[in-house]
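A single protein chain has been omitted; all remaining protein chains appear in their positions.
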Amino acid sequence: MPFNLLVLSCLLYVAFLFAVAFVVERRAARGRLGWLRSPLVYTLSLSIYCTAWTFYGAVGYAARSGLEFLTIYFGPTLVFIGWWWLLRKLVRIGRQYHVTSIADLISSRYGKSNLLGVIVTLIAVIAATPYIALQLQSVVLSFGVFASAAPDGSRPLDPGQTAVWVAVGLAFFTILFGTRNLDAREQHHGIVTAIAVEAVVKLVALLAVGSFVVWGIAGGVADVIARIDAADLSAWQVEPGRWTGLIFLSAAAVITLPRMFQVMVVENEDEGHLARASWAFPLYLMAMSLFIVPIAVVGLERMPAGSNPDMFVLTLPLAEGQGALAMLVFLGGFSSATSMVIVESIALATMISNHVMIPLWLRLRPGAAAADDLRSVVLMARRLAIAVVLALGYGYYHVSGGSAALAAIGLIAFLGVAQVLPAMLGGIFWRGATRTGAFLGLVTGLVVWAYTSFLPSFGPGAALSQAIFADGLFGLSWLRPQALFGTQAMDPITHALFWSLALNVLAFCLGSLFTFPGPVERLQGAAFVNVFEGAVGPQRWARGQVDPEALLGMAQRILGEETALSFFQAAARAQGKEGFLPDPTPTFLDQLETRLSGSVGAATAHAMISQLVGRATVTVEDLMAVASESAQLLEYSAQLEAREAELTRTAGALREANEKLTQLSLQKDAFLSQISHELRTPMTSIRAFSEILTEGDLPPESVVRYGKIIHDEAKRLTRLLDDLLDLSVLENGSVQLNLGLASLQGMLDTALTAARQTRPDREFLVIRDLPSEAIYLKTDADRLTQVFINLISNARKYCDAARPELRIVVRQRAGRVTVDFIDNGKGIPKDSQTLIFEKFARLTDANRAGGAGLGLAICREIMTNLGGAVAYLPGQKGAAFRVTLPLRLERQAA
Amino acid sequence: MRRPKPPLFLARAPYRRRRLRDAARLLPVVGIFLLLLPLLWTQDSRMALRSGDVIYFFLVWVGLIGVAAAFAAGLRGGDGTDDEED
Partner (left out) sequence: MAKHVLLIEDEPNIAEAIRFLLTRDGLRVSHAPEGDTALVMLRQDPPDLVILDHMLPGMSGLEILTAVRADPQCRDLPVMMLTARGRDREMAEEAGADCFMTKPFSNAEILAEVRAMLSQPRRAV
């Protein structure tokens, strides 16, 4: 097949994936994911376990080592069918504590220690780099197969150049869809779905070529069985140690590989999906390996001696003249490589940015948590990290020259990430595991792995000298990298597996047994180990003196304005408060920390809140106090407790009702005397001047002037009466709404024009985004415009900036529209923010330009009648008001 | 929040659900046993590639998947309740 056609279909395929990811992101943004959140997509996304190494390499593996390739699938199968043991707990912890990566899990469990996060990140990056290189190599090799098979003599491709293009393309795709938003819990729907599509492509490709081999080349199942028995492979033998070790290794890898953790825990939408995946994922693995042996056997028979068995899936159909099938296989392999690289680089980038870049950045700029826009910094860090990871992968490929040594790297990488296993399992099953233990275990494992497996993989004389191989480090023969302590009986991978994990576990256990954990660490340990038993005892934050507005500011810089505001609003509502600022209770601080850790990791989130709250965390004494307290409490019967709670509740409700009544009565008195004042003021002027005019004997210009004053004051009186009437109608809910479709843009135009009458002398800059205003609302246009006029007039009246500006921001989400009016003035002090919506609650103003202070009260009532709300929006630079209303107001809601 | 002390004996349905969880926990152990068993078949404790082995492994595999699927259906229902057993 023409080589250009191959490149073209490759590009078309990538464009298709882009489209899938794009469409899904769009749907996710509108909250309409539907079946895209199904267990099926979850299961398929897990298939990134099967990389190009298994897609192409499994056949080669089978051709070289018989059934051993199955061990790579057996491990994950056992882990998944045993999900009730481990995966369920892992996923629950991940969801409950907003874990962003495996490094975050370890760091968070061991007292939010960033050092551990850095070590895990380091291990992951070292192990993943050759693995990514392997994927690039496989794509290059498969291109090469087509290029050499091209009979039309088209120019064979430069492998280095292909690798560059693939790496750049992948970086682009990953950055585009992988760094849309920060939060781990709402991210990457696009990528996950694209991965699921790729999973289908690679499965179909492998099944197609397998079916072709069994029923197209060989004569059916019976014939294949006969051929297997006749093949050379029968000579191959396996050692029990290696067989068992490899099953264990792949089982460990499937839980510790960063990319698996990403799709399995971080991207998990629903714990129920895991139940389905517990059998569906092993089924996928089985289907993937079903035809491996037949393809290997037939390939060895049919292909010329010396051809690369790793490429049999591709070369076999090509040799048989099945161009379309080969094309499909090529896309399958391409899918395996790309999906692995995309998810791996996202996972690694999260780790690198959260555990290395951001902490460093915060260290270099201590005030940064409160000052800068962290969100964009984190996103930039993540983009940079993705580029770095792919550059490392490409660099490794380039340096190693795509040698055959790469093929062995898969298991070595597995072993590298498996070093995290003891700290991870210990962390979620053993409360006694400590930070020091984890640190010692990880470092020991890393060193032993590097010495016995990773460095020797470059070959004798490369990373480790020939002498070390032969005589051991420092000439000590018991330190030979592939025969530690004289153990020569094992093959290198089993040897490295045995020693690295044995020493790792030993260091981990001894370290944990002989050290004493700090309070945060003990809390986290209890929280993780007892994750199914509900929330654990004491809060991690004492009640501190912290300004909730500062917290909101920080949260906005990490979560983004909208998310932070709605999070704070929900918390405030849960505390029974209106507006956007909850009290900084310990519970709230905990929730906020968990939420933030979903974006920047537990260690950073903890550090940032500490910066604002101070080191008001718990001590060992607090822990003990809580423990003894709960022991005492246990003695009370549950009944007594329930009754007490009920009493407290009733008392609370009564007190609340009483307070409300008192308040109402006070409010009524205040309201009446306010009205009296507001009515008497214009009447005083009218009466005085009318008496003066009746006396006559005035110069004509004074007559005109006084007449005008009387007229103005009469108008003011009328307006006041109108407002009062309006308010009472609105409050009674007996208002007649005139519902119809109206353009938001039109309403804002009208309002801006009308509001220009207020202080017409002021130059006022209005910033709008017209496209976002192109919304048709079903509402009462006159009433809504009235609200807009009021808010804009207020800004014109009260904004005290030298160059006043008003920003109008329109957003639409899930059937609701928000319109924000934000000026650049001083804003409204916090204690007045809820007051301003009360009747006659005019703030002390030097320039009250008429109006009786009923404006915002009326606005509030109108918005309630329109099924929406108007609220003060804190945390902006100036005074800001948010109007929220439904896109389509239904009549019964009115 | 403390939960009331778990009752010592259970009604039939919860009892069955707990045993189902036990079975689900046992499944990977059975799996390991079955996947390591062929190591003992051949002489020299070494295993060669024969079609019989291939068929055996795939049968075990399918069996494990089938049983896991049956368990998963039963376990998913009780999953949301959080009542940790033992």
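Order as written gives the chain letters A and B; numbering starts at 1 within each chain.
Criterion: a residue touches a chain if its C-beta (ideal position, glycine included) is under 8 Å from a C-beta of that chain, and two chains touch if they have at least 3 such contacts.
None of the values given here were measured: they were computed from a predicted structure.
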item	value
Interface partners of the hidden chain - shown chains only, full complex considered	A
Identified contact with the non-displayed chain, of A:686, A:792 or A:808	A:686
Residue, one of A:30, A:363, A:677 or A:762, that touches the chain absent here	A:677
Touching residues on chain A - with respect to the absent chain	673, 676-677, 680-681, 683-689, 691-692, 709, 712-713, 844-846, 848
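The working rule: only the chains that are shown with their structure count from here on.
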item	value
Interchain centroid distance [CA atoms averaged], chain A/chain B, Å	33
Touching residues (chain side chain B, partner chain A) in the complex	1-4, 21, 24-25, 27-29, 31-32, 35-36, 39, 44-51, 53-55, 57-58, 61-62, 64-69, 71-73, 75-76, 79-80, 82, 84
Touching residues on chain A, where the partner in the complex is chain B	66-67, 70, 74, 77-85, 88, 225-226, 228-229, 231, 233-240, 243-244, 247, 271-272, 275-276, 278-280, 282-283, 286, 290, 293, 532-535, 630, 633-634, 638
